[in-house]
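Next up is a structure, given as structure tokens.
All protein chains of the complex are present and in place, except for one that has been dropped.
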Amino acid sequence: MKITFDNTTIDLVPTDKSYRVTLGDKTAEVEILRAKDGQLELLIDGKRLTAYVSSDGAKRWVTVNGRTFVLTKSSGARKSGGGQHHAAGELTAPMPGQIRAVNVREGDAVTKGQTLMILEAMKMEIRIQAPMDGVVKSLAVKQGQTVEREQILVVVAGQTSKV
Amino acid sequence: MKITFDNTTIDLVPTDKSYRVTLGDKTAEVEILRAKDGQLELLIDGKRLTAYVSSDGAKRWVTVNGRTFVLTKSSGARKSGGGQHHAAGELTAPMPGQIRAVNVREGDAVTKGQTLMILEAMKMEIRIQAPMDGVVKSLAVKQGQTVEREQILVVVAGQTSKV
Amino acid sequence: MFNKILVANRGEIAIRVMRACKELGIKTVAVYSDADKNALHVQYADEAVHIGAASPKESYLNADALIRAALDSKADAVHPGYGFLSENASFAAAVESAKLTFIGPSADSIRAMGDKAESKIRMKKAGVPTVPGAEGLESFSDFEKAADEIGYPILVKASAGGGGKGMRIVWDSDDLPEEVDAARREALHAFGDDRLLIEKYVADAHHIEFQVFGDKHGHLVHLFERECSVQRRHQKIIEETPSPSLTPELRKQMGEAAIKAARAVNYYNAGTIEFIFDPLLSTFYFLEMNTRLQVEHPITEHATGLDLVHWQIRIAAGEHFPYQQDQLSQRGHAIECRIYAEDPANNFLPSTGKLLQYIEPRGPGIRVDSGFRAGDEVTHFYDPMLAKLIVHGESRELAIQKMQTALRDFVVHGVVTNIDFMQAVLAHPDFADGKVSTRWIENNFNWTPPVEPPFESFIAASLADIVVPGTKSQVPGLNESDPYSPWKTPSGFRN
Partner (left out) sequence: MFNKILVANRGEIAIRVMRACKELGIKTVAVYSDADKNALHVQYADEAVHIGAASPKESYLNADALIRAALDSKADAVHPGYGFLSENASFAAAVESAKLTFIGPSADSIRAMGDKAESKIRMKKAGVPTVPGAEGLESFSDFEKAADEIGYPILVKASAGGGGKGMRIVWDSDDLPEEVDAARREALHAFGDDRLLIEKYVADAHHIEFQVFGDKHGHLVHLFERECSVQRRHQKIIEETPSPSLTPELRKQMGEAAIKAARAVNYYNAGTIEFIFDPLLSTFYFLEMNTRLQVEHPITEHATGLDLVHWQIRIAAGEHFPYQQDQLSQRGHAIECRIYAEDPANNFLPSTGKLLQYIEPRGPGIRVDSGFRAGDEVTHFYDPMLAKLIVHGESRELAIQKMQTALRDFVVHGVVTNIDFMQAVLAHPDFADGKVSTRWIENNFNWTPPVEPPFESFIAASLADIVVPGTKSQVPGLNESDPYSPWKTPSGFRN
């Protein structure tokens, strides 16, 4: 069977007492020694590995050898979550918080790096900056408004689309 | 509803947002703040208590205020487990192990405290001693035999029944 | 001694203080906001009082609610922890007015040191070296003039501030207006006070602070230094003691200056004198005093063998601090890493979410102070510090190795953390050489997370998706893309 994470497809073939796992030109024989409470004890080509795996929608948090990675499952019944797939120029809130200040109006010309608005979250001020030279196409929030993570704040149209 | 542990019956009456719990002449209003992973956060007459509860057949392991108790549920669908309900004179293995030595034969007269056999478990020798003066009524095991916890080893008949 | 202490804080420090109380046989009262109903610090207390909404202003910064909670629960003392109202002189005064004991210094000491401008003037008078700068600035032209006199780069700081909030480095006069405005807003929001001061910015400076400890009978000592130069966004992330920068002679001079500074404000209880240290010139300047327990106090506890929170409580109850300066010594080497829910690859922005897994490292010489457990929610309401990982070893080299091992054993899923980033800092030759200055991360450290996750991570993720947990692996029917969801099994009572 095949499982895809982040455009990388893993092929699992059950063998006698283990799995043959293939990723591109890499192949390993993997035996599962134990699977409990989000922990997997694996024997990968005879070498022991403790892996920690958690699931959060399509996301998989995986810790191996002391390092943690987030993989996103892209096959299967589940839809991929909200994610980062926004059009260029759509600026979203990197975290939940409150809009402290809005420095631009719709139609304003802006330059790359210009602070468009300030989001306050966890007692810090975070600048929302223009990703390119362009024009403020739409403002989705106003000062004082509370926003969720990934909520669209402002759309900047690049200069090429400024006709 | 009523629940009985070890011959003690607890009466639970659901009230508005809590339970009225009665045991004999003691009554408490108990609110459950949280119940997760074998831990209960309770508000007992307004006082917080963290209790840890585990279930093992009819047994309940309960830790409150740093002390652990084992209660046995005696009502309900479950049968009470193996338990300690042996006739007087029935000597059982206090733990799993192996019989190292048997010092008596059936029919032998024995005196209280006499070592009848020696059980070896966890690298220790444990004496199985006569609980009273009497006669060895039956020997259930022999030397070298492996025994389970609570397995009957030997039955001693008291002198009064020696007719 | 006190019968009952209310801890006017949350998270790891509330638990740390309550542990000390339990050991001293003192009952504890927790306070909690709407967001913290099920928090670990609430569970850990003997009693808990709800004090308001999730927003700090309506709960942990609400002095009236805190004092009412203390009176209602018949506590006889209040421990403020760090942050929140811990350095608020009015709160300390209000606690004492309510006939409760404030476990910390006097309101006067807090007031004297809390205003960065006033404290600098006092320190100069007391003969403690201070950084060249200007206080009491009003109009924007005042700022401009003072900055030009001192010379760029300069530092704009909140007079009332601390912890990097409301602090900005200004490299060029063009940036001054925006940065002054931003600092003012942050200062107003964080401390309710928008006064600012400016200072010469010392490049490649080390941050070295001294712990001081005094009782109410005039006895005052220092408990040696902490080197806190590993910082991001002006906030410490790694602290250690002893400092690799100090000679015994410098340690002695700075310790004496620290005591002089504390004595100038009649200080008692635990406090910290922060110095800017210039390693090229071996000079040091008074930066500010933190009139409370410090986040990084555990490394001092390991180095000196003293329990600072025990002594805070005992001193507040009027006990004498029994050790003379020459009876105190440092032993071994201690390091603390602050484990934050933040994304180092994305400008250290805080990360929020539910802790899907949370496994702390264990072992000899490893201490973890934390207020979280698996299943808890990391919210945007409060500081994103998940835990303090503290290690103690015979030498600096062994302590670093122990920290590296401990970080490998720390598993956090559900929020992004700085654990991998910490590993990269600890493995850097500059850190090994003790050459890290406060702007080193910003200027000298180019960290990027690995582009391609290793094969093992894909193996684990894919197998986890098809294995029934708690059993040996079973091959599921083929062609089913998602045959079962082991992840969705409710985690129930253990059996």
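Going in written order, the chains are labelled A, B and C, and every chain counts its residues from 1.
As a convention for this text, a contact is a pair of C-beta atoms (placed from the backbone, for glycine too) under 8 Å apart; a residue touches a chain by one contact, two chains touch by 3 or more.
Since we're looking at a predicted model, the values are computed, not measured.
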item	value
Chains still shown that are in contact with the chain withheld from the display	A, B, C
Listed residues C:E178, C:E394 or C:D430, member touching the removed chain	C:E394
Option from B:P94, B:G113 or B:G144 whose C-beta touches the chain left out	B:P94
Which residue of C:A374, C:L389 or C:V416 touches the chain not shown here	C:A374
Touch residues of chain A, complete complex, unshown partner	33-38, 41, 47-48, 50, 53-56
Touching residues on chain B - with respect to the absent chain	1, 3, 5, 8, 10, 12, 14, 18-19, 21, 23, 26, 28, 30-32, 35-38, 40, 42, 44, 49, 51-56, 60-71, 73, 75-78, 94-97, 100, 115, 118, 120-126, 149
For chain C, the residues touching the chain missing from this view	16, 19, 22-25, 298, 301, 305-307, 310, 331-332, 356-357, 360, 362-365, 367-369, 374-375, 393-394, 398, 401-402, 405, 464, 469-470, 486-495
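Criterion: only the chains that are shown with their structure count from here on.
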item	value
Most heavily contacting chain pair (counted by C-beta pairs in contact)	A-C
Centroid spacing, where centroids are CA-atom means, of chain B and chain C in whole angstrom	50
Inter-centroid spacing, chain B versus chain A (mean Cα positions, whole Å)	54
For chain A paired with chain C, centre-to-centre distance based on mean C-alpha positions, whole Å	29
